[in-house]
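The other protein chains are all here in position, but one chain of the complex has been omitted.
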């Protein structure tokens, strides 16, 4: 209790940034939120009201310069500046929890890893992770533990989906301009899970995808779709099937199944908001979480606490940063296949095989 | 295929009688429906249209008299004449499948058993059963098989409910005049199941019940209630908890749980109409059967086929007739307790203990 | 009851043939099973014992020749002779219910349609259908009715799987020699459902597939896999995702989801054997059907009855024969893609686009 708390700043106060700020300010006993940055003054004003003792900055660089006691940064700004801000913090020797994706570009994502590899030589206790929240979810962890324990034999087929509730406001159309596309924005989680369940060193052999714009044809101007399905083939006899959508009626439907040679583990294939069932004249009904935060709030809080613990205690972080680059690479390939209609293939050391050579 | 078919008549063409007629006419390959009786000419006319080769009678006695090739009778008339018609058929040496309850009076129910015991001396192959349809249901049978197999240790607590969908038409108010009350009409099935799972020879030690009229206060004029809960205590350390209702919004909710010393078996605790789930803006929804026939149709068809088989093959019937009297006795005691507010107790040979002696 | 029964013969007495014989002999009141054929004498002997009045033939041609009163044939022989036997029966003007697939070759499948189109000119009341049993399943029908009713808006994404329980006997390896491969043997049902839900006239735009041999590498010698995933793209903005497997631990897992612009319908996403749940020291458990017959028995019986009814009453059959050719074509393309690793594309009138032109 009396030990010093991790001094944390949050960069970005959008929807998820504000949640991160709250998690570190009030739900992470070993952390102290000391500063936040946002290019939006109104967001800073609101943060000041909610967290009176926290210092606010319009400029992230200024935050880094002023906050001399700072130990860790949560990068939760717009995706387009994730990598840049993460690298600046890394180069100052700070611990970093960067929201996913590191970047919508595999190459830029790689620069974050490279910066970390450089920095860690000087700061061997430095921790940098990419916030794949599902890795902190109790159900996914239980699934992974059982798989590791051999309960389903050899995991061979992976099926996962990230399906958002329909947002008729048009938000996702504007968002698509910078999101990297539905496979990079949504399926990145499923891809990360596939790598977690199949092994971080899994090498992708090919990807294929198709998609449609069933509800928001305007997405096409940003080379995006509102529903897409994809296949990932890994070397070593493992395959994955993905579905991502912005069209769900009932709410967030993020489900995953891992099929092994001796059994299967299903996560959230019967989504639910809570333990209530309603018996009405139209039947039996239950609600489901309206969005990913409704589904994964506890996981985000666990993420904050475990990130804090590994920084303070200098213990290994729960995942390696390199995986985040691999996930972006696969996501981008799927997005490309979605748009071009071509299957994309890779050799056994991960290099893309040119179509002309096929 | 070429073996002679059981020659069957159905007495009573109300809702369930007509269904029995259909089951024997078209879904019981080894049976042939040859005659029906009903005091309602319109019902006979409709039956004639549906089953052109079947003979129709306004008078059950006339049916018995005329149908010289008749082998079996299904008594599915008004409850008030169950016993009388069953006894007439029994005394003619015919096989009888009598709808539940044999009577709303334990004493009259006993007369059916007595008649059968007399008759079987002359007709040793004669079969008489009371139609407790749940005994023919695949799920209940699976539950019973598992219990008998020892899967849950010693069955000790039994909980069961028969809860009908609300019928705002007032049907149940009129029906209550002759139904014997909600414990005799609805819970008789649960009581029969308790006897099946705890053992046919279980001796009741006490019953208690309370009830309300939440939706149909007119039921009180017939000493009935629309919701009632009851307790049955058996000698030998077994207890049962019942709920019967006419108020369900979603449909028929007939669920049963058997708690043993090493496990529990639940039957239909997640009711459903079929294997469809609907994902809508209000959540995930499934429908449930609207009435007992929606839930137990297959069981009734199995009942028809197994009754036919035991008659034709002279094999033991799937249940003993005596149990039906015990069920009525317990149901009537619960109904009495429901109205008087008194606990009713029995000694170890089944005789009622007078309150004044308590 | 007294109206004449459809005179039916069953060709083939393997696992499914025997079941068809039973369904028509005892569970289809308006049909009469009069003859069966099989090249296996032992199967004929067993049939004779079970159905004493039925005539048996080693040679299907002989059956056609001898049975002058025959009205309808159920072709349930080896897949390799489906088309040949169906055509022979069609050319005699008989009604035909042919097991799926018509053939593992789209071209040969087409010859059945062609034969029917010729024959129906002379026999306008003749009915020929391919036995896609799921179309007769109560849950799929409820799903289709709701979709048609507009309950989910425009159906846009279809996901379905046919996943068999692991059979360690090696049966499927031998079977793969003639089955046409896992997409033709298993996924044909899902493909047919996709056509049913998206519209019979849906035109396939492309297919892609990958697969593995996780449990039975010997399948590779027959160009088959034990787990495969596939994508079908249709013209008009509809996509389908398939999974087929021979590796399930728990039993038959055949599930389907139809995602529309305003909702989703899920069929059997929570598989179950019956309504029993077991509460044990290891948690809550339910069993699931061990095979497709455990899941679809009722559908097969409905199929027998409805086929019989449409023949006797000269009403439209529940599905058109042409769809069965389309399903085989798509299944074969998926199987080819599975083996070659190539995406296969089609133009808007269904002609294959040569890769060299891509």
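Every chain is named by a letter (A, B and C) in the order it is written, and numbering of its residues begins at 1.
We take it that contacts are C-beta pairs under 8 Å (C-beta built on N, C-alpha and C of every residue); 3 or more make two chains touch, one makes a residue touch a chain.
Bear in mind that the values here come from a model prediction, so they are computed numbers and not experimental data.
Set against the missing chain, the residues B:27, B:120, B:138 or B:215 yield one that touches it, B:215.
Residue in contact with the omitted chain (choice from C:17, C:131 or C:271): C:271. Summary of contacts with the chain left out: across C:177, C:200, C:280 or C:347, the touching residue is C:280.
Along subunit B, the points of touch with the absent chain fall at residues 152, 154, 156-157, 159, 206, 208-215, 227, 229-231, 233, 237-239, 241, 243, 245, 247-250, 259, 261-264, 269-270, 341-343.
In the full complex, subunit A touches the hidden chain at residues 1-2, 25-27, 29, 51-54, 138-139, 142-143, 146, 151, 262-270, 273-281. Although one chain is not drawn, its touching partners on subunit C can still be listed: residues 248-251, 253, 271-273, 279-288.
Definition applied: only the chains that are shown with their structure count from here on.
The central chain here, found by comparing per-chain C-alpha centres with the mean of all protein C-alpha atoms, is C. Note on chain placement: the centre of subunit A and the centre of subunit B lie 57 Å apart, centres being C-alpha means. Among the residues of subunit C, those in touch with two or more other chains are 262-264, 269-270.
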